[in-house]
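These notes are about the structure you will find just below.
The complex appears here minus one protein chain, its other protein chains still in place.
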Amino acid sequence: MAVRVLGIHSSPRKYGNSFKMLWIALEAARRAGAETAYINLYDLSIGPCFACYSDHFLNCRYPKDPSECPLRGRDDYSLVAEAVLRSDAVVFSTPIYWFMVSGVLKNLFDRMTSLENMIYHSGRSLVDGKVAGVLAAGEEAGASTALSWSVFTLINMGFHVPAWGTAYYHGRGDVLDDKQAVSDSYNVGLNVVRLVKVLRGEEIGNEPWYRFLSDDEYRSLVEEARKAAEEMKAKQRRDRPWLR
Amino acid sequence: MAVRVLGIHSSPRKYGNSFKMLWIALEAARRAGAETAYINLYDLSIGPCFACYSDHFLNCRYPKDPSECPLRGRDDYSLVAEAVLRSDAVVFSTPIYWFMVSGVLKNLFDRMTSLENMIYHSGRSLVDGKVAGVLAAGEEAGASTALSWSVFTLINMGFHVPAWGTAYYHGRGDVLDDKQAVSDSYNVGLNVVRLVKVLRGEEIGNEPWYRFLSDDEYRSLVEEARKAAEEMKAKQRRDRPWLR
Amino acid sequence: MAVRVLGIHSSPRKYGNSFKMLWIALEAARRAGAETAYINLYDLSIGPCFACYSDHFLNCRYPKDPSECPLRGRDDYSLVAEAVLRSDAVVFSTPIYWFMVSGVLKNLFDRMTSLENMIYHSGRSLVDGKVAGVLAAGEEAGASTALSWSVFTLINMGFHVPAWGTAYYHGRGDVLDDKQAVSDSYNVGLNVVRLVKVLRGEEIGNEPWYRFLSDDEYRSLVEEARKAAEEMKAKQRRDRPWLR
Partner (left out) sequence: MAVRVLGIHSSPRKYGNSFKMLWIALEAARRAGAETAYINLYDLSIGPCFACYSDHFLNCRYPKDPSECPLRGRDDYSLVAEAVLRSDAVVFSTPIYWFMVSGVLKNLFDRMTSLENMIYHSGRSLVDGKVAGVLAAGEEAGASTALSWSVFTLINMGFHVPAWGTAYYHGRGDVLDDKQAVSDSYNVGLNVVRLVKVLRGEEIGNEPWYRFLSDDEYRSLVEEARKAAEEMKAKQRRDRPWLR
């Protein structure tokens, strides 16, 4: 069965640098044989967590009867949760707002407590042994704060993070012009797939865990990513004309 | 004119440890002569930022015509923004979710970009020269991540942060039983007021910037804080019975 | 061939909480069949990095002729580097000083650039595909800052970090009295071994990646850890009588 990789994008600019990086990562996953899916959190409504476990550690569970939970059934969280549960690996991509992940991604992580907290109900986190990678883009500083917090949190939910499982871009232009950032994003997608395969007992050979892109690979990736971003932009202009 | 201190609470548990710490800080401010106000973000709806400045750095401003902005007028942000603008100092208090501030506080910070970004419109951030402090409570780790990110961000918005302008509690019980955490919270409230006074040219004497509480002070503060928390809890039980 | 796990301790208190956590992790590794080794950075002298790669990205390499390098041959770095190279997994353990890893551990990470930077010389980081875990202990806050920075850095050197590959203790007493922290430390040691085995193509079954300790296991681990710490303390009292 193909490895399933879910990309979760958390930027209102659905065609921007964090999208392009995610597209590169997902394309790397596809080229490694994975099936990919994509969600943008700005298409959904995910309310803030009520941290029910603070009252009692068993109060937080997934799934649960809507009557028990202040939020479940009233927003789109379970849609994302189900997509995560269907996946072997998740790649998160975020713009950097005030040196950190976007508020919508923070809210999602807070809500994902319900997946991790099942460890107290059933002895196993619902993301136990899945694999994660994280991407971040923003002109100003913050990539290291956003990425280090993200990977630390994901590890504490039960995800593995592979070597070079994060990438960032903090330049002022188009990330696709930056070969380093494109290569790094590519390796995030490639390595989550490779680690899933290893965890399934598949043989993956002895290549280094960082793969340098040839100039040809770089060019072809960039060309396709640019096309995908343009389509996204056209679509977004129709949906949200006030986002230029 | 009295110093005005705004407390912004970002926990759904309106009577919990982060509330108690904030109450102590605001009480310290009152004892130093300040007027205080209090907002809980879980009483409001504050949508995620659309980062309009990413398209053009002049796209983000406060206040702006509702027609220009995807969010203004459609949620309660301007209510918080106005309260911030009326204040000389702001003390933020957050529970720690996944080693960081709560998602609602992250969303507020993201939206406060509109205050800071006025520096490009008028040459002055709308929070220029105000004073800030931050409090964090949570059983697990995360206080240092939440507080260091918060103060760094606030400084970059134009706030000053005074000596010992942050406090945390990461124990498993009631913060009010922890004299260190109560003293630290007290100093946050005291020091934001002292720094505002200094900035106004008022004389504040030569006391150390960290003030140790006497046992009597500690006891009386704790007693009053407990009463305030109980009132909050009774009120919340009426409003949100599913939060026990 | 047995999995080889190296424990790197970076506290001057060689018998303290960060030691005990590391001992638990290494014991977990041994119980999972690994061979373990142990280094305390305070027994060695590791000078600060001169960041030669800043002048040219090829200036930094390992090993290199002592004549080329301002430091190599003049301190004990290569001793640690060789131990890392001989290992399949490394578990770092640090006390928390000012909300971060100790200065000696920061200096070691800075110097380990020479291992990672070989990617530009030979196409492969010298720690490519190894596995890492991190432990942190300290009364005050800082665990999240220290651990998130550590895992993010290790991932960027080429290490994988497994699910629950970090653990901390931030209480005021003896970490061995805290079952959660002992369990967490145990899982760090267990999971680095499990991930190494998976990477070697060995079958490890389908147990959850977080293993709860039975009361008996907890008691026996604690008893042995206490003994090991007492021996360390006796030894240190002879070597460094001014450290009580």
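Letters A, B and C name the chains as they come in the text, with residue numbers starting at 1 for each one.
Just so it is clear, contacts are C-beta pairs under 8 Å (C-beta built on N, C-alpha and C of every residue); 3 or more make two chains touch, one makes a residue touch a chain.
On a predicted model such as this, the values are computed, not experimentally measured, just so you know.
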- Query: For the chain left off this view, which of C:F19, C:Y62 or C:Y97 is in contact with it?
  - Reply: C:Y97
- Task: In the full complex, which bits of chain C touch the chain not displayed? Write them out.
- Result: 11-13, 16, 42, 48-52, 54-55, 68, 70, 95, 97-104, 106-107, 109-110, 113, 145, 149, 152-153, 156, 240, 242-244
- Residues belonging to chain B that touch the chain removed from view: 119, 123-125, 128-129, 144, 147-149, 151-153, 155-156, 158-166, 195, 198-199, 201, 203, 208-210, 212
- Item | Touching residues (missing chain, whole complex) on chain A | 99, 141-145, 147-148, 168, 170-171
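In this text, only the chains that are shown with their structure count from here on.
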- Message: Need the central chain here, defined by C-alpha centroid distance to the all-chain C-alpha centroid.
- Response: A
- Message: Distance between chain B and chain C based on Cα centroids, please, to the nearest Å.
- Response: 37
- Message: Taking the mean of the CA coordinates per chain, how far is chain A from chain B in Å?
- Response: 30
- Distance from the mean Cα position of chain C to that of chain A, given in whole angstrom: 28
- Note on the structure: By the touch definition above, chain A meets two or more other chains at residues 149, 152-153, 156
